[in-house]
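Below is one structure, written out as structure tokens; the observations come after it.
Yeah, one chain of the complex is gone here, protein chain that is, but the others are all in their spots.
Up next, subunit A:
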């Protein structure tokens, strides 16, 4: 530092600079277009290379099966003390997959994190530099997370169902997968959980913040119904069925209750809410500065 470097000495790179030459450029870095399937592969690598992914999904599956065992054991245990009306209405299928109520928390949070984890760490700028058209990233994230959630939630629902039925069989009140409406309850629960996950992804993209995304998802799913209950009961009956979570959960019960939409109508409405959020997320992702 003692001698002032003259600008003419820009070639003082020396041997170290030369030796780097051979390795910087490489034939292995062949040119390739960014395609949707490549972005999908990239998002799959990202998804499976985070510890939080496994932890959260494990919690979701374990909670579903654990709660199934607990709820069905309790039902079987108390069966002889239950009033007739309650016995008549007992939903053996629905009871065994009640754990989804907890699992949706984990899946909703993970859905949000799929996107906001990139914003909070700055990763998003690397991602969007690699895929400057941006929307393929959103589609890929939804496909990866939606696909994984659908498969995993289906497996978890099935395991919960069989675990629950084995508990209920002590009182011979179990049902079977071939019974009317039961497959719809079991796989409908998986579909509901998947939609919650996708709702999380979309809300994450809209809010770009983990706390904001989580608050939005659970505000819409859980707080909205609570707020509604503070309103006159006629409102509750008229509006209640159309709230996102109430609509979606119509899929998860065997017998449709009064003031509840038909299973697939409700599911369709919930999917509609998710779709609208996705569209908003896509427009914002495309328009906003990263």
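We take it that contacts are C-beta pairs under 8 Å (C-beta built on N, C-alpha and C of every residue); 3 or more make two chains touch, one makes a residue touch a chain; residues count from 1.
Note that contacts and distances are computed from a predicted model.
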{"item": "Protein name as given in UniProt for the chain not displayed, \"ABC transporter ATP-binding protein\", \"Multisubunit potassium/proton antiporter, PhaG subunit\", \"LrgA family protein\" or \"NADH-quinone oxidoreductase subunit\"", "value": "\"ABC transporter ATP-binding protein\""}
{"item": "Touch criterion as defined above, residue of A:39, A:112, A:220 or A:267 at the omitted chain", "value": "A:39"}
{"item": "Absent-chain interface as seen on subunit A, which is shown", "value": "4-14, 16-18, 20-21, 23-26, 28-34, 38-39, 41-43, 45-46, 49-52, 117-118, 121-133, 287, 289-290"}
